[in-house]
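Remarks on the structure that follows.
For this view, one protein chain was removed and the others were kept in their places.
Labels A, B and C are assigned to the chains in the order they are written; within every chain, residues are numbered from 1.
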Amino acid sequence: MKGTRISGRLIRMEYALLMVLLLVFLLFSLLCGQAFYQVYNLMNILKAAGSIAILVLGLTWVIGANEMDASFPEVASCASMVFALLLNGKTDPMLAAGASLLVGVGFGCLTSLLVVRFRFHSLITTIATSTIAGAIANILYNGSVLSIKGLNSAALYKFFGRTVLGFPIVFVIAIGLYAAAFLVQEKTRFGHYVYALAENRQAVTEAGVKSGRVLTAAFVLSSFFAAFGGIVYVLTVYKSGQPSMGSSFFLNGFTIVFLGAMALRLGKANVVGTFIGALVLSALTSGLTMLGSGFAVGQVIKGLLLIMGVAVVTAYRRKIVPKGSKMKYE
Amino acid sequence: MKRYLSDRLPVVLFALLFLAVVVTFQCLQPTFLSSANIVNMMQSVSTTVIAAIGLTFVIAIGRSDISFYMSCCFCGVLMAWLVSLGWHPVPAILCGVAAGAAWGSVSGFAVGKLKLPDIITTIAIGSIAFGLGYLFSDGAFIMQNFIEAKTHYLSQYLVLGIPLPVYVMAAVMVLSYYLLERSRFGRAFYAVGATEKAAYLSGVNVNRTIVLAYVICGTLASVAALIMTARQGYGNVKIGMNLLMPCFTAVYIGMSVFKRPCVVGTALGALLVTAIATGFTSINIPFYVSNLVTGFVLILAILLSKVVVREKQPRMAAKEAGRT
Amino acid sequence: SAEDDFYAVSLGWAENASGQRQKTGFTESFEKFGVTNFSIVDANYDPVRQTEQICAFIAKGPKALFITPSDPTGIAEAVKEAVDAGIPVYLSDGFVSGADAVSTVLFDNYACGKTTMTYLCDRLQEKYGAAEPIKIGMIMLPSNESWHQRDLGAEDVLSQEKYQNIEVAYTWSWDSTGAVTPSSTISTWLAADTAKELRGVWCAWDGAAFEGLVLTGETRPEIMYTGCDGGEECWNYMINYPDSFVMSAGENIYSMPRSLVQYAMSYNEGKTVPRLVLVEGYAVTSKMIGEVNSIRDYKVGDKTAWELLLDYDLPGNVDLLNQALTENGLTDNLWIPSI
Partner (left out) sequence: MSYILEMRGIRKSFGGLAALDGADLCVAAGEAHALLGINGAGKSTMIKILSGVYGRDAGEIRLRGEPVQIASPKDALACGISAVYQDPQMVESYTGYENIYLGNEGGRERMLAGVNRRRLRTMARELVARYPFDIDVEKPVYLMSSVEREIIAILRALSKECRVLVLDEPTSILTEKERHTLFAFIHTLKQSGVSIIYITHHLDEVAQVCDSFSVFRNGRSVCREAISGGAVDCGHIAELMLGERLSQLYPPRAGQPGRRVCLCAEGLTLDGRFENIAFEARCGEVLGIFGLVGSGIDELSKVLVGAIGESSGTLSKGGQPLKLASPAAAIRSGLYLVPGNRKTEGFLHNLSIAFNVTVVRLDKVVRRLGIVDRRLETSAAAALTEKLSIVTPTVQKKVNELSGGNQQKVVIAKGLFAEADAYIFCDPTVGVDVGAKSGIYEMIRTLAAKAAVVIISSEPEEVLGNADRVMVIYQGRVTLRKDATDTTLKEMLVHAIAREEVRAG
């Protein structure tokens, strides 16, 4: 939250995304009427937002640290396939989930080994690990969807079908995770260093911080939550292992995280923003569907939203930086 | 001499890796190195190379472009639609390329002039371009007039036994090599990518260079999309959706081997990935197995280039040496 | 009243001929029944998005919900939720197991693969004999459960004794990453086929055949293709490459939305409707198409032969086509609903 407590106007800017969210809800409530704002639909929106939010929680910090992780979608599909395969092999669901999460952690370790230890560029590294994860996801069941038998009776499945005070459990879990993540981001060394790293890696290293560890943690968390998200989707949506589910998340995941960068820490990916971003996107999908628009309209609107947000944030950032000796081209 | 060697070592190691891949496939499938298959590989790699060279310009100025693979979809649809209206393919192609340049200049304007952050802005612009292309075509395949207009000549026509896209690729490579690495104009791209303020004070027109890089990227991506549309024999809005990863892969392999974004490196990177994919196809192994190998070869390729870099970047290497 | 009732359609994809025909089919049928308040959205093959869209429709409480599954297992939960919410669900071109849809209309993909492969083998044996080995390639589509049935059907044919000399020299499955396309695959096969022994290519969908024809239609016209899907462009390719593109199995797409909308109307009136229907499919050879093309402008009733052909999947049109052929003395290749 630092660097942004400068003027009253900025404080308002931090909440602009929240305004967008309210606006989206208001607009669709007006256009679609009761169908949109009825509890049932709101809960569905929360459920969808919660699932994707869990999936990109870790990604948020990788992007926050100014690195890239293009592997999260494929890690999610790989985890979903491992999970499905183990369940069909009569493994205990909790055990299967644990194993799939470990697969995620494994990919995170591989990525961070290459990025931190061997100083690979993170984008190309994660392209490579994502290729590998996607390949494994396909090899596990010859590239086909693997439906899970007898899932309905599993306790884990039932658990994900439950609600708490009327809220879908996925959303409640997401809220819990994000609250914890917010504390980690704002109150601990990890969060403190992530954003310092993003700005000046050398400064952090020279200050004696083991920046490698921070990055490792970020990459491992990104893959871990991708795997977690993959399992959540298996349990709440797919009911099957999906070797190519990754393509559903790639663009949406990045859009959410970058949209979120407009909240709280102007221009930097952060968990509060990501959560709001996920809500905005889910509300958008729901509302546009009610208005009879397919995915392409949503695509254009998301793009416009994103670019407007970026433009506003950039303009504001420029205002707060003292004019001084800015060169003409800048 | 030593310095010469240490600069060339990654290239040599990369060549060895490439050789290993080629020899392996040649042993598995004796026709792998037949002239027909080489031509075939050249043809398949041509579109990746063309688009990736465009991306090379953007990477050279120190930016990223996540829009080209989506905006070129728009161009493919536009060309297909014009062909379906009964246009001659040549003006239709020109319109498609112009649209690519236009989308590139939108990204360039946003990043270069408005100074918006590159990745997020280009994601947004790409989404809009793709969404519009999709809305325009309604996602349908556009097939009318394709056979009659002989658009497949663009991808099939043989000159001296070699299909046209290979010539287009060669022309793009030569021109880009000249422009980026030999001519005085190319210096501006590297200068902007290095230190922007210093480049500006050294007389480089920074903003124009940024815009130009994005325009080149958008244009070349549209050329690739048009060739792919012609090869496919129908207009499909998703034509470019799979260009993103191969292009970035190609550019970064080239960068790790040659230590800077460059045309030859990009082309070699693309060729390595295509050789693996083609090799596996020719021995009937599904794509996901070949992807597993591609992923590991990719890591290996960069690892090899680091063998030497570690010595050249003492700051971290020394620290790590101290720790172990 | 019927005018205020809301009807929803969630398409798994709007892409290619099949998606487009579904869309048109629904639109026209709604018009026919005077429905004005309806929504058609598509999910671009994304089960997650389709799930969200179905949920949004559930919230609007449509009089009927029509779904083309992007992935039959992937959207099962959402379909179940719709059924549980008391919304009559109608499934088109895909079967969702475990969900209690009012009615499902399907195409027999298995038979489709079987028919085209049988025809290909017969044509090849006719040309090259049943003794010499004949090399073919197969382009398959395992990533979607329904479409994978075509591959299985085709493979089933090859296990028959009488096709022992047909040898599958090359196989390739659709690459979801798009790094390798049908076109580049067939190029690679051709490069490996130095002795020019490749005789035929069985394709699980027409698009793959088109890409192959662009490559070999002129340079290696002896290579025979079969495909699946049909539609105007398919007929065009058949007319242009009659000896290369020998058969496609025309799926009766229009009739899916048409019959489903009709069922929905009946169901809402309290009538009983069929739970599961397999729509008719047509195996179409290039010879048939060639003949229809030769009487392109001939009119039967108020439609030309070509117009009838374009709407091959409207019930009754095949009979009219056959009538046109007979009237012109072209009786060799009468259309028979064969699948």
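Here is the rule we go by: contacts are C-beta pairs under 8 Å (C-beta built on N, C-alpha and C of every residue); 3 or more make two chains touch, one makes a residue touch a chain.
The model shown is predicted, which means the values in this text are computed figures rather than measured ones.
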>> Counting the whole assembly, list the visible chains that the omitted chain makes contact with.
In response: A, B
>> For the chain left out of this view, which of B:T24, B:S84 or B:N205 touches it?
In response: B:N205
> Which residue, B:V111, B:A191, B:A225 or B:V297, contacts the hidden chain when the whole complex is considered?
Replying inline: B:A191
> Of the residues listed, A:L113, A:A154, A:I175 or A:V209, which one is in contact with the missing chain?
Replying inline: A:V209
>> Take the complete complex as the reference. Which residues in subunit B touch the chain that isn't displayed?
In response: 2-3, 6, 178, 182-185, 187, 190-191, 194-195, 197-205, 260, 311-312, 314-315, 318-319, 321-323
>> Across the whole complex, list the residues on subunit A that are touched by the chain not included here.
In response: 2-3, 6, 184, 187-192, 195-196, 199-200, 202-210, 213-214, 217, 321-329
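Definition applied: only the chains that are shown with their structure count from here on.
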> Among line, ring, star, complete and other, which one matches the pattern of chain touches?
Replying inline: complete
> How many angstrom between the C-alpha centroids of subunit C and subunit A?
Replying inline: 37
>> Where in subunit A do residues touch at least two different other chains?
In response: 134, 138, 142-143, 243, 295-296
> Using the touch rule from the top of the page, what residues of subunit C touch 2 or more other chains?
Replying inline: 14, 42, 44, 173, 176-177
>> Looking at the complex, which residues from subunit A come into contact with subunit B?
In response: 70, 114, 117-121, 123-125, 127-132, 134-139, 142-143, 243, 251, 254-255, 258, 261, 267, 295-300, 302-304, 306-307, 310-311, 314, 318, 327, 329-330
> Hey, which residues of subunit B end up touching subunit C in the complex?
Replying inline: 29, 31, 34, 36-37, 39-40, 43-44, 138-141, 143-144, 146-147, 152, 155-156, 228, 231-234, 236-238, 241-242, 245-246, 273, 277-278, 281-282, 284, 286-287, 290-291
> Okay, in this complex, where on subunit A does subunit C touch?
Replying inline: 32, 35-36, 38, 40-41, 44, 48, 134, 138, 142-145, 147, 233, 236-240, 242-245, 247-249, 282, 285-296
